[in-house]
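Only a single protein chain was left out; the remaining protein chains are all shown in position.
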Amino acid sequence: MGVLIHKDFEFIIQGITGREAVNFTRECLEYGSKVVGGVTPGKGGRDVYGVPVYDTVREITAQRKVDGAIITVPLAFAPDAAFEAIDAGIKLIVIITEGIPRRDASQIVEYANIHGARVIGPNCLGLIIPDVCRFGSLGGPAVDCRKAFKPGVVGVMSRSGGMTTEICNALSGAGLGESTAISIGGDPVIGSTYTDLMPLFEADEDTKAVVIYSEPGGSTEAELAQWSVDNKSRLPIVAFVAGRFMDEMPGMSFGHAGTIVEKKLDSPADKIRRMRDAGISVADEIGDIPKLVKERIGA
Amino acid sequence: MRLYEFEAKRVLAKHRIPVAPQKLANTAAEAEAAATELGGPVTLRAQVLSPKLLKAGSVESAATPAEAAKKAAKLLDLDDGGRKPKGVLVLKKVDAGADYSLAVTYDGTRKLPVMIAATVPGNVEDIADQHPGKVARRHFSALLPFSDYTAKELVSSLGIKGAELTRLTGVVSRLARLFLDYDLTQANIPSLARLADGSFAARDCYMDMEVEGRARQGAILAELGIADDDTRAVREPTAFETAGKKIDDDDPRGIVGPVVEFDGNIGLVIGAGGGSLTLTDAVIKAGGRPANYAAIGGNPSVGKAVALTKLVLSKPGVEKIAVMSNVVSNTRADLVARGVIKAIVEMGFEPKDKIAIFRVPGAWEADAVKILKKYGVDYCDRTVSISEAAKRAVEKIGA
Partner (left out) sequence: MAMFIRVDVDQAIVAKTEGLAAKLVEVCPVKIFAPGSNNGVQVVEANVDECTLCDLCMRASPDGVKVVKLYEH
């Protein structure tokens, strides 16, 4: 099972001819994902490792079912690409592009909501159900990806793409594996937060626990803490909060766009306190995460 | 990117949100003249960016122009993260029939902009903690054209009626519109006074413009006289940091940054985003003192890794570097290995003498291992955790 994607999930890549997109198109194909088309305006008619390239999304959706789209176009064109995918009826959209201003991100998410579509990201690497479907650029080349991600019982959500792989690598190494791993994005406004996704993991019988990676900035951890108190979830949650050194450096920006301590709610210390109060286990080191998960699920 | 208070107030005035009587002074003499002209007791606010100073130490009161001059001299001499204050704002103390606070920001939970109003002055977040009954919120769309009725609903929900309702609705609407128009992430009026004639005037204001939105805000930035290279960091960038930014600007392939200088001895060439946060925490937890924060990611070119390595290794006091990352996906271990080794060889050193630890597992790690072996550099694979790698780096380099 797992969430959001499945073995027959068919998707397109908008911006498929870019330097990074070419790379991960090959990686997704080698992993066994069904990449059914790509879009780069002006480059219709070409192909990338056998995947046909079109000028518009509708040229693809007019002739076949498309379950998802990955947007990895240059910053200036990203909102437009998202609106194009939403209007073409695509229901799951991963936005990899980094640096999209909040106003645009908010517009994209609102438009998606109106049309019943879900957005993952921006500023993320997508998601993966190990050995079933990879929808994005998590894990790198298929051979390296298979080392880090193994089928298993933990649902992973991470504000950092890189740390998604690091955490899954630790879980896989400990024999726990992942049901689905989602890089949710490092920006202050993202399409799907922890609490938006928790009900999906809750309904997924493969998932026995959830691990989240979080950072300074934003209210999404406070929101998750509140959610845990309000909903008596069957799933234990283990969290890791990076950037503790930033508590001493208010106003300085590190890492992602959303990573800044401006308010009390932003600080790692406040996030850790709220989550612990809500019964979420907070790991001090990445290496402690598998042990805490095992304790919580009694494995 | 923080605007100075006097700039934020210029933006308010431009959009017909009145500002309480004030003058910007750049010298003690100007402050004295301003106090004389405004008449009566005044408040003096140093125009600073450092969060510490904004919290405390940048505001004074003066009963007379002479006192204003003395206090202004003191405020103008503050150290604002390596800068001097950009003047002192001299504000007339005005009597208010009522004092409200307004804020517009983004709510990451609802993914929408939100207007917040309170019937008392201050920081709306603190007010919400202490007097939740005195605060109201109203989300609005960034997609659809702004409708004034949403501001009216907000004001009305605070129990405000009559002429005050319509006047305040106008202020809130204008604030929400300019918030969207200028790519602000915060537009706050912590003190909005209702004057004797029933009109409103902002006594305090601060705004943050989103760095990512700056490129399309050239017009207002030019109007405010904010130069392209004015980053409004909480402290002035050091030469090391400026050099780091240049490396990033010179080559669009991948990301090096932010580069931040610390005062320790452990040179860090570490994985971007979350990995670098986690690694920096781990080095500090292991008792180490980082010389810098220099995140590298987004699959940087070899040249970019060369430039960053040279920068870090040329920092005085840095003998060795720790090259560490989370398990990489798009950034390639082999290209990072090529970059750091090339830099060290070009500087005339032996890679094995300068690289304390290399822990970059993931994409293309097999090639990275071959490169490192050829140059005799120790390599940690993915079974060595981030914490363990950081500990080894601290042991090898010394705290």
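Chains: A and B, in written order; residue numbering restarts at 1 for each.
Heads up, the rule we're going with is that a residue touches a chain if its C-beta (ideal position, glycine included) is under 8 Å from a C-beta of that chain, and two chains touch if they have at least 3 such contacts.
No experiment lies behind these values; they were computed from the predicted model shown.
Novice: For a quick check of understanding: of B:Arg214, B:Lys315, B:Lys342 or B:Lys396, which residue touches the chain that isn't displayed?
Specialist: Within the whole complex, the residue contacting the unshown chain is B:Lys342.
Novice: Which one touches the absent chain: B:Leu78, B:Ala286 or B:Ile371?
Specialist: B:Ile371
Novice: Touching residues of subunit B against the unshown chain: what are they?
Specialist: 301-303, 332, 334-335, 338, 341-342, 345, 364, 367, 370-371, 374
Going forward, only the chains that are shown with their structure count from here on.
Novice: Determine the centre-to-centre distance between subunit A and subunit B, using the mean Cα coordinates as centres, and give it in whole Å.
Specialist: Measuring from centre to centre gives 25 Å for this pair.
Novice: Can you list the subunit B residues touching subunit A in their complex?
Specialist: So the residues of subunit B in touch with subunit A come to 2, 49-52, 106-109, 111-113, 125, 141-143, 180, 183, 185, 210-213, 233-234, 253, 258, 260, 271-278, 280-282, 284-285, 293, 295, 297-299, 325-332, 361-365, 382-383, 385-388.
Novice: Considering the complex alone, what residue numbers of subunit A touch subunit B?
Specialist: Interface residues on subunit A, with respect to subunit B: 19-20, 23-24, 98-103, 105-107, 109-111, 125, 137-141, 144-145, 147-148, 158-163, 165-166, 169-170, 173, 186, 188-191, 193, 195, 213, 215-216, 218-220, 223, 240, 242-246, 250-259, 262-265, 285-287.
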